[in-house]
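Written out below as structure tokens is the structure these notes cover.
After this line comes chain A, so read on.
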Amino acid sequence: AGEIRIAHIHSKTGPLEAYGKQTALGFKMGLEYATNGTMQVAGKTLVLIEKDDQGKPDLGKSLLAAAYGDDKADIAVGPTSSGVALAMLPVAAEYKKILLVEPAVADSITGDKWNKYIFRTGRNSSQDAISNAVALDKPGTVIATLAQDYAFGRDGVKAFKDAIKTAKVVHEEYLPTNTTDFTAGAQRLIDKLKDQPGRKLIFIIWAGAGNPFKIADLDLKRHGIEIATGGNILPAMAAYKNFPGMEGASYYYFGIPKNPVNEAMVAQHYKQFKQPPDFFTAGGFSAAMAVVTALKKTNGDTATPKLISTMEGMSFDTPKGTMTFRKEDHQAMQSMYHFKIKVDPAFAWGVPELVREIKASEMDVPIRNKR
Partner candidate 1 sequence: MTSHPADGAAIPKAQFDARPLWLLAAVMAIGWPLVGSGSTWLTLTVAGLAMGLIVFIIASGLTLVFGLMDVLNFGHGVFIAVGAFVATSVMGGMADWTGSASLGANLVAVGAAMVVAMAVAGAIGLAFERVIVRPVYGQHLKQILITMGGMIIGEELIKVIWGPAQIPLPLPEALRGALLLGDAAVERYRLLAVVIGLAVFVLLAWVLGRTKLGLLIRAGVQDREMVEALGYRVRHLFLGVFVAGSALAGLGGVLWGLYQQSVVPQIGAQVNTLIFIVIIIGGLGSTLGSFVGALLVGLVANYLGFVAPKAALFSNIALMMAVLLWRPQGLYPVGGR
Partner candidate 2 sequence: MLETRGLTIRFGGHVAVDHVSCAFAPGTLTAIVGPNGAGKTTYFNLISGQLPASEGQVLLDDMDISGLSAPQRTRRGLGRAFQLTQLFPGLSVQENVRLAVQARHGGGMNLWQVWRDRRDWLEETRELLTTVRLFDRRDALAASLSHGDQRKLEVALLMALDPRVYMFDEPTAGMSLDEAPVVLDLIRALKARRDRVILLVEHKMDVVRELADRIVVLHQGALVADGEPAAVIASDVVQQAYLGTAATQEAA
Partner candidate 3 sequence: MTAVLELQGVHTHIGAYHILHGVDLAVPAGEVTMLLGRNGAGKTTTLRTIMGLWAASAGSVRFRGQAIGGPDASATTPDIARAGIAYVPESMGIFSDLTVRENMLLAARAARREEQLDRARLDWIFGFFPALHKFWLYPAGKLSGGQKQMLAVARAIIEPRALLLIDEPSKGLAPAIVQNLVQCLAELKRERTTILLVEQNVMMARALGDQVAVMDDGRVVHTGGMAELAADAELQQRLLGLSLGAHA
């Protein structure tokens, strides 16, 4: 008997509040589902401690310390933002406890900033970029990229480029993060692409303020240029309605994966909220599945070394199908979905229709950590 204490640190407030809320919801739903509603594993009760990092790295760091130290959490999950996650990583090592990162995406979390206490169920930026590359990589295609001019954007483009095999990347456009008017960038892209032969794509990686899709308003069609981008949360996909036929690869869309876990989650979510679950709900759900699967395997033993050895290489079911923690860097390998946008008046957003599931094995996600 006894308790297993799980701390979930995420942005309950701050700029990523909306994402954090989805994760928290998904995580709770996942725990319920994985324990069949008992909230018990091996006779021990799961106690969930939620903390709000407000999107601030220093706060996240001290909350994690407090969670391990003061609240005696056995395992911690979170956070929402990559910056917060990176600040947290050393704390896990100091306290010698597991931090399961979800949904922060920065590569370096399971890359050069990684330590052995870090696991991640969320996808990393490379996975995102590579899956998009796989989706778009066709002979005769000419691609230009548009990304934010900072580390995150550049890394994403780099991973994307590295994964492109047959298509041609002819131009990389980086714009300041505070860009409001995309006309200049669009002009540069048009100039680069308009006289190219073959299918012409602008691949956009953009997060945060500003709406790069505005470039389509410059009538790119007259030059035969199309836009491509990855998936996003549902409100953001409202803009996709303007781009029927747009292709890309997504982490999750509730209508795509066909498996019992996803069906259960979608049904439950519709029942509770009369809406489908979103991106980060699925992420939170997966994290919960990972935690419970691991605990079941250790039979409720929360000793860290035991958990680590159990989780390395562990496979577990999620709404996205089976994921596996890669032994080397503890990143969960998972499927991604090549989609094509269809406009359906029944939905407020552009509906991504599955073209093809990109299996984990098809993506060569580099291992970047040092162990």
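By our rule, a contact is a pair of C-beta atoms (placed from the backbone, for glycine too) under 8 Å apart; a residue touches a chain by one contact, two chains touch by 3 or more; residues count from 1.
A word on the picks: all candidates are chains of the complex that A comes from, given by their letters.
Remember, it's a predicted structure, so these values are computed and weren't measured experimentally.
By the touch rule above, chain A in this complex touches candidate 1 out of 1, 2 or 3. Residues of chain A touching candidate 1 in their complex: 15, 17-18, 21, 149, 173-181, 183-185, 187-188, 191, 209-211, 213-214, 217-219, 222, 233, 235-236, 238-239, 241-242, 348-349.
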